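The structure is given below, and queries will be raised subsequently.
One protein chain omitted, others in place.
On to chain A.
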Amino acid sequence: MAKRIDVSGLSAFYGSHRAIDDISMTVEPRSVTAFIGPSGCGKSTFLRTLNRMHEVTPGGRVEGKVMLDDENLYGSSVDPVAVRRTVGMVFQRPNPFPTMSIYDNVAAGLRLNGSYKKRDLDGIVEKSLQGANLWNEVKDRLNKPGSGLSGGQQQRLCIARAIAVEPQVLLMDEPCSALDPISTLAIEDLIGDLKERFTIVIVTHNMQQAARVSDRTAFFNLEAVGKPGKLIEIDETERIFSNPSVQATEDYISGRFG
């Protein structure tokens, strides 16, 4: 089910601009890894290289290796579309398909992968919505448009949509930054449940959130504006927030810069 991610020597470019430089790290299966760091340090860019979404941006280009267990995502014979079916993603702003009902939103990814019987589809939709802690709130209005839900519900709908296809890895790009505190709490609880089944990587600006939800934390930084972002260190979350091995990390988490 969940797979290990092994990144080595990864750099990403926008045209000729190097956005992140020579990053290597390992993400353990069935764990939550948080990426923290100041704006522009490349943590979102790095996240998007893990499911080959970076190259969708005009001029986007990647060097290096990302191994998902034994498979290099950037191997020459690998189809980026297939990668995105194994590595799911949740975005900063909730983005359910506005023209689809709640049901169709959850089923969207499944319908891309093949045809299902109505009964099977019903089962998976229910399971996914339950997995996203949304079932009880929407079970009576599955045929209403997803855009009618609140922001927090929409984000959980997006999570349900992402987990419905049973990905190996779930990437989350600041999933709570557009939500109020109560919705944020609901998503954080959900992340705790989801890590039983998935490998989760989450980018966040909120350090308390990183401390609450993650097992391991990676700190990214850049030397100056215009310079590429670098991975400063990655360690057990507890250690990063109590006794980091690099001075810059301590400065950042204690609020001395950034």
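FYI, a residue touches a chain if its C-beta (ideal position, glycine included) is under 8 Å from a C-beta of that chain, and two chains touch if they have at least 3 such contacts; residues count from 1.
Simple rule for what comes next: contacts and distances are computed from a predicted model.
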The chain that is not shown, which UniProt protein name from "GMC family oxidoreductase", "Phosphate transport system permease protein", "Ethanolamine ammonia-lyase large subunit" or "Response regulator" does it carry? "Phosphate transport system permease protein"
Residue in contact with the excluded chain [from A:161, A:195 or A:212]: A:161
From the list A:8, A:95 or A:177, which touches the chain that is not on show? A:95
Chain not shown: contacting residue from A:26, A:113 or A:242: A:113
Missing-partner contacts on chain A, residue numbers: 51, 53, 56, 58, 81-85, 88-89, 91, 93, 95-100, 108-109, 112-113, 145, 147-148, 158, 161-162, 165
